[in-house]
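Sharing a structure with you now.
For this view, one protein chain was removed and the others were kept in their places.
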Amino acid sequence: MTINKIFNSCDEAVADIFDGATVMIGGFGSYGGLPINLIVALSKQGAKALTIIANMGGVGYELSHRIKPGGYQDSGILFENGQVRKFIGSVPALGGMPPTSPLERLFNEGKVEIEMVPQGTLAERLRGGAGGLGGFYTPVGVGTTVEEGKEKKVINGREYILELPLTADFALIKAHKADAVGNLVYRQTARCFNPVMAMAAKTTIVEVDEMVPTGRLDPEVIVTPHIYVNRIVEVPA
Amino acid sequence: MTINKIFNSCDEAVADIFDGATVMIGGFGSYGGLPINLIVALSKQGAKALTIIANMGGVGYELSHRIKPGGYQDSGILFENGQVRKFIGSVPALGGMPPTSPLERLFNEGKVEIEMVPQGTLAERLRGGAGGLGGFYTPVGVGTTVEEGKEKKVINGREYILELPLTADFALIKAHKADAVGNLVYRQTARCFNPVMAMAAKTTIVEVDEMVPTGRLDPEVIVTPHIYVNRIVEVPA
Amino acid sequence: MKDRLDEQTIALRAAREFTDGSVVNLGYGMPGLCANLIPGDRTVFFQSENGMLGYGILATDEEKDYELINASDQPVTPLPGMCFFDSAAAFDMIRGGHIDIVVLGAYQVSETGGLANWGRPGRPATGMGGGMDLAVGAKKVIVTMLHTTKDGGPRIVGNCTYPLTARRCVSLIITDLAVMEVTENGLVLKEIAPGWTVPEVQALTEADIKPAEDLKEIEL
Partner (left out) sequence: MKDRLDEQTIALRAAREFTDGSVVNLGYGMPGLCANLIPGDRTVFFQSENGMLGYGILATDEEKDYELINASDQPVTPLPGMCFFDSAAAFDMIRGGHIDIVVLGAYQVSETGGLANWGRPGRPATGMGGGMDLAVGAKKVIVTMLHTTKDGGPRIVGNCTYPLTARRCVSLIITDLAVMEVTENGLVLKEIAPGWTVPEVQALTEADIKPAEDLKEIEL
């Protein structure tokens, strides 16, 4: 096959992310499963007016030391840089942290929009986007602020709200190993939101701890089939 | 833990399936992944007026020789026995076979009801049942007989139909290996409809080629987590 | 009577549509033959709705493993880089637009690309399987079929009279007589079987067909 998905650097892999793009960022929120090197590359690349879809908004480098000794970069850097117009996710800011994460600060200053989504609804909206559904009815959020502006329906005596699918121009995700065609496996809880985002974006860019030859991954254990992966960068852990 | 999921025989494992129960039958249709021993046990047990949810309706022992030398039992035996009131699935009868499968014969005689569901919609209705959704909108079936009697909605300019989730009293499924708590792995294309049915039924009964000690299955490769498995019978292949 | 293409040749012509790196699903019957007919210079990833991606050619009798089958119940062979998943994941791929090409059989195709390939008179219990999902979800739908019924009647029609699989879904029709593109302006005859003329093919086709400017003989 003439198609080569392997990129030499994160910088090259994110080079064409354009102003106004919608970008999913994998992981769960903190260190495990977060595509840190791709996030940093995107912060250097400088694309503006992005819509970021991620479970959490990131705490920023300073606060990250409370989660992991030594700290780490997360999507906070994209907010600090003023690259983001809108955030869609379930935990824009952590209630347990003081109100000084980059996203929370910018939101309070009216500079970023937030669409708050219950976490399971976020996961399902991503799966809906990946799987070509028009939407789905969930009981989650009924009677809360989440139902505002949404269609409600009673099905078999229970109340549900209609939630719509999410797709994106790009997904930045983190996996443990990739083979040369792009099949992916993850490591422990670093799997989290990465597989569904890989499926839901037009162009999926993955950073992996290790590349292995095609055929080395057991076909029974591949989590993300290669057709969902467009670009791979090896960043040894 | 005092709960023991391991049963000594398929007969014991299906003993409490009651008249009028809804029973999912895993596999895809033909030999691979079909819980043959549980099906035969259910045919001996004799429960009546069942609703069967399965991808295919089975061809019956006689025609099965065309698919696999030596033949095999499939859900055909449940129809032959007059145990079934209704079938829900995507391929009640194979167009490529002469019209003599047990289900097709009984349907033509007006003795069994059929609810025809596109295969992807079947898979998604099972997932919806497993995941507590109220329903979902799919573009599949628009403009065909499948949309009859269903709500239609235009979302972002595309037409969709509303499909409702499926659940069942029991699922009979086939896996390759189980550990003692009930985690399951499958083998190659014998995975198919088994994992989603395991998730969607109140009581899931599995026949496996091999039992292994808990801890022997790699936690990264378990396909069906044990909370979806209620009863296990080892039937060496 | 003039020669018509045999099933093997129709499948070979269909396989020429598979671009390098494409993800292809093969429907029940004649389309399954394409698995063994990929042009040598290309890598094609075959997807099967029972939950498999990247399988190889059909298995010989010695190789047969009934837990390694495609959705048409045919044992196939493994290839490096292949993977397995459940049926729900298989249809996320299909319905979500991640399949580049599907090759399907048909009872009828209409001039607007409507497809009827699962139900026929007298067999109300035969089902659509994954055909509706594939017809709606794949980026390109190719139909391989015989041009006429056993009685010589047309299968390429103004409107399908058999139960529909999906409206306006077929892009390319490959028969034992012709290769036709479904366009906004109707059916365009791109290639024709050796020795056949446009009026002869039109006579066996209910829908109007327009010869393409570059109409040529079917090439393999």
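Letters are used for the chains, namely A, B and C, taken in the order the chains are written, and counting of residues starts over at 1 for each.
Simple rule for what comes next: a residue touches a chain if its C-beta (ideal position, glycine included) is under 8 Å from a C-beta of that chain, and two chains touch if they have at least 3 such contacts.
Only a predicted model underlies this, so the values are computations on that prediction, with no experimental measurement involved.
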| item | value |
| --- | --- |
| Omitted chain - touching chains that are shown | A, B |
| Options B:9, B:100, B:145 or B:214, residue touching the unrepresented chain | B:214 |
| Candidate in contact with the missing chain, chosen from B:10, B:52, B:103 or B:130 | B:130 |
| Residue in contact with the excluded chain [from B:97, B:155, B:181 or B:211] | B:181 |
| Touch with the omitted chain, as defined above, among A:22, A:90 or A:167 | A:90 |
| Absent chain, residues of chain A that touch it | 28-33, 55-57, 67-68, 89-96, 99, 103-104, 107-108, 114, 116, 118-121, 123-124, 126-127, 138-146, 186-196, 223 |
| For chain B, residues in touch with the removed chain | 1-3, 127, 129-133, 179-181, 183, 199, 214-215, 217, 219-220, 222, 225-228 |
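The criterion applied here is as follows: only the chains that are shown with their structure count from here on.
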| item | value |
| --- | --- |
| Touching chain A and also chain C, the following chains | B |
| Remotest chain, chain C as reference, centres from CA atoms | A |
| Residue numbers of chain C (touch at least two other chains) | 84-85, 91, 95, 137 |
| Multi-chain contact residues (two or more partners), chain A | 131-133, 219-220 |
